[in-house]
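For reference, the structure is listed below as structure tokens.
Here the complex is missing one protein chain, while the rest keep their positions.
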Amino acid sequence: MIPAAFEYFAPKSLDDALRLVERHGDEAKLLAGGQSLIPLMKLRLSVPRYVVDIGRIRSLRSIREEGGWLVIGALSTHHDVESSEMVRLMAPLLAETASEIGDVQVRNRGTIGGSLSHSDPAADYPAAMLALDAQIVAASSSGTRTIHASEFFLDLMTTQLRPGEILTEVRIPRLPERSGSAYRKLHQPASGFALAGAAVRVSLDEVGKIASAAIGITGVAVRPFRASGAEAMLAGKKPSPKLLADASEKVADGVEPLADIHASAAYRRAAASVYARRALEAALARAEGEKG
Amino acid sequence: MATATKLIGKPIKRKEDPRLVQGIAHYVDDLTLPGMLHLGIVRSPYAHARVRSVDVSKALAAPGVVAVLTAEDVQGAIAPIPCAAQIPDMKPAPRPVLATNEVRFVGEGVAAVVAADRYALRDAMDLVEVDYEPLPAVVDLEKALRKDSPRVHDGLADNAAYHWALEGGDVKKAFKQADRVVKLRMLNQRLIPVAMEPRAVLAQYDRGDNRLTLWSSSQIPHILRTQIAAMLNFPEYGVYVIVPEVGGGFGSKLNVYPEEALACHLAIKLEKPVKWNEGRRENFLSTIHGRGESCDMELAVKRDGTILGMRARVLADLGAYYQLLTPLIPTLTGLMICGCYRIQNLSVEITGVLTNKMATDAYRGAGRPEATYFVERAMDAVAAELKIDPAELRRKNFPKPKDFPYATATGLIYDTANYQGALELALKKSGYKALRRQQAALRKKGRLLGIGLSSYVEICALGPSSAMPAGGWESATIRIEPTGRVRVLTGSSPHGQGEETSFSQIAADMLGVGLDDVIIVHGDTSAVPYGIGTFGSRTLAVGGTAIYRCCEKLRDKLLKIAGHLMQEDPAKLVLRAKQIVSKRDPKKSISFAETVGAAYTAKTLPPGVEPGLEATHFYEPSNFTFPFGTHVAVVEVDRETGEVKLVKYVAVDDCGNLINPLLVEGQVQGGIVQSIGQAMLEEAVYDDQGQLLTGELMDYAIPRAADVPKLETFHTVTPTPVNPMGVKGVGEAGTIGATPALVNAVVDALAPFGVRHLDMPLKRERVWKAIHQAPSESAGRPRRSK
Partner (left out) sequence: MGVAIHLQVNGKSCQDEVEPRLLLVHYLREHLGLTGTHVGCETSLCGACTVLVDGRAVKSCSMLAVQADGAEITTIEGLTSTPEANGGLHPVQEGFWEKHGLQCGYCTPGMILSAVELLRENPSPSDAQIRRALAGNLCRCTGYQHIIEAVEYAAKKLRARKR
């Protein structure tokens, strides 16, 4: 219940924060909303020597449009994202996903930057990031770089972020016309995390065929992934129940699902298919309604 | 009832709530004393290991640390945890307060660290170095009983703690006459009680008075006092146990724990107040668990559904050591195994099994949910096999209302019941017939609706002392103070059930005063008479009756005094609304205040009447009470994922007369939801090393608000003749009646797949597997029936 002692910094600017993480390297931990880090510290599964609380860097908590991109600052809370009009308009999938994370209290504190950096294999956001082809921006004292979501998640709780880097924002490209999206999730009953979560974006062409589909899956494997086989089956086809069912069957092809007391590998695989199909159905209905 | 009823029977808002909703009530952890130290327990990470050495030197040197104790330091000073249950030929398995030489479950205490504050304490606990030599762990019940199994306790012949058996009627003949024998093997899984307030203890010693005060989050303040005095060999008159607010117990605080004794021992030794508060993970490991019984049941049946006989063999997972009632709980399963059916030929064998796990003990329902589950599942298996409607099968085997008092083959006397009445009401309220039609229609479309019934009877108001390990009576003292206010001292120890309100209702009505004129005092052993405590749905029926009897005594005395003052025959007087009024001439009256005043000024008392207004009653019940009811659960199973949606829930309970329907409703709702937890979500899962894999709320799911629908609850009222208010008790009904209804519903939903039984919890994957591995259906695709 009680974290080990640490030294605490609360920089007010990104530059100050970058200087601190550079100076303390591996021994420093960034603290954002604390909804993953503090529980770990309380169990002493994480015992940082220095904690750099970036929660006071105002500039990192913003949601804005920039040249057609939706730009979400790393410190935007799940609640900020779920309730933002701009997100609902430009990337409704993200708002829907945010609303499925944890509970009200967690959404009030937890941040998008923290969730992506932490990269829990059962976290919700990563699926949406993949399905939306998001770009993740990381800053370090030597400048910033942009990482495509598909390259960001490396392994169990491991991302492209390097020590000394701070995730500053997430950039979401504009959706094509006639797009629809949906997130469907099977909750782990105790923790509320995803046992299987499917974030889907589909876009239709003028004749109602699927121009492109993107399916991000979380909770199933050590890292979130795009169901590219299923996406390929959908592209260019006229949607039908059979097509959706056949494509969904394939979503976890080629991945090795996780197994634990909450679900076996076989069940995770099956649940991923079912939830992907349900997300596809909902996304298509929305695309057909042109609500996006 | 003798008095004009004003408050009894009404849904009175609770008196305890204003302080609780404002956050100004106090639980143990809210208390702070000057100079207070904090105690922490270093616990074993192994289920079974030899303790080679414990090195406390680094911990002792850490900042803020005051003391570190190991088993050696308390040997001879603190006796093991008491077990009040004795079963013939039971093997000994006493729990030392700190492990000596060997640890026998994950979470067993090895060292006690005391420090100036929580933070320093936490740091120091990591510095205690224990050298363990892991030993093979005993986890699985069947394997535990094999000859070649490792022993939980060296030197015992085997891991069977005891064999308990009971036989009634002629079982052999019943099975010979049977058209069919229906067999079912079932598991009632181990559960973790999860009271929202973990345990907490604060001990203070005053050397001047040689007085030891123990604040504990407990359901049994007096028993705790006696046991602590005995464990520490401290004079009982010097031990003061105080139980402030308790954040839920469900049986988990009906016990005596090492931390209580250790905190007291340390407070004496250090002459400083010592507080211990349990973390949730500790709570999962080292507070008692519940259930953990498996059963092989056979029912001998006639083709028409008549049950002729029953055989049941139960294995009960006791854990590594006995807590207060550990061995007793499974025997309650034995006593109630025939449920609410006329099964006069039966045999039950129970084997208590020692395993390398935390002890099981009384968790809400304590032995009866297991019995009810087993018999109700088996009844559904019979119904399915004979193709008889489950409602019809139950109806057929109920004893009739005129058969009560009804003697069971297990030796109990059921007080009174109308099982048919509750069943019919439940069928009507749930629209049972229509549901069956709907089910058939949905099945044609490939949808899986399931309807489950459970008719239960439970044993409550524990109980006559002859049948209880440590007395089954309850006490009350009532004092009418000179100003006319009424102080009720009860030996019961309510902790959320609301008896401050229901007891006030009883006293106010009986004495003709207002609700706010009454105060209920409980949980302070120096203030209230010796009592047994709150568990076994006994508080109202036994503790409440003690109050009722005290009120009768006081009322008689008041009428005598008033009669003397009014020159009226006391038999012709009644007490009401703070007046004592003549029945013959309602204009003739004297005020309650004046009468009370006369009792204290003692100048105008009738001859032979003592001054003052105080009465004490120790109420000894003549029997248990046996509440009953029928629950109906309606579920829909998602055939693709195995998710179960509870569509509708109808509960009909009969707990006799209702003193406060609001409180009854609260108990029923809460109990059913705990039951939903057992049926759908909860299980203490161990690996084969004896590690608890569901050791925290991240992995052990208890129901949340969104997991449950609105429950529809109804009552039939069959007052018990056992006590004067005709109340039976309702604290555990929900956890007893609901579990089988849910499982029966899910199994019913899966009937098209030939599923006969599924063990709890009905996790999605388990249900999904049952569908997808079913022989009669291919890969779960909807099959259109012709």
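For clarity, chains are labelled A and B in written order, and residue numbers in each chain start from 1.
In the analysis below, contacts are C-beta pairs under 8 Å (C-beta built on N, C-alpha and C of every residue); 3 or more make two chains touch, one makes a residue touch a chain.
From a predicted model like this one, the values you see are computed outputs, not experimental measurements.
J.: So which of B:9, B:666, B:724 or B:752 would be touching the chain we can't see?
T.: Counting the whole complex, the residue in contact with the absent chain is B:666.
J.: Taking the entire complex into account, which one of B:708, B:751 or B:774 touches the absent chain?
T.: B:708
J.: What does the interface between chain B and the hidden chain look like in terms of residue numbers?
T.: That gives, for chain B, the contact residues 13-14, 16-18, 20-27, 29-30, 32, 118-119, 194-198, 245-248, 250, 279-281, 495-498, 662-663, 665-666, 669-674, 696-698, 702-706, 708, 710-711, 734.
J.: In terms of residues, what is the contact footprint of the unshown chain on chain A?
T.: Against the missing chain, chain A presents residues 1-8, 10, 31, 34-35, 38-39, 41-43, 51, 53, 55, 79, 102-106, 108-109, 190-192.
The definition used in the following text is that only the chains that are shown with their structure count from here on.
J.: Determine the centre-to-centre distance between chain A and chain B, using the mean Cα coordinates as centres, and give it in whole Å.
T.: 44
J.: Give the list of chain B residues in touch with chain A in this complex.
T.: On the chain B side, the touching residues are 118-119, 122-123, 126, 279, 640-641, 643, 681, 685, 693-694, 697-701, 707, 764-765, 768-769, 772.
J.: How about chain A: which of its residues touch chain B in the complex?
T.: Against chain B, the touching part of chain A is residues 1-2, 4-5, 44, 186, 189-191, 261-264, 267, 270-271, 274.
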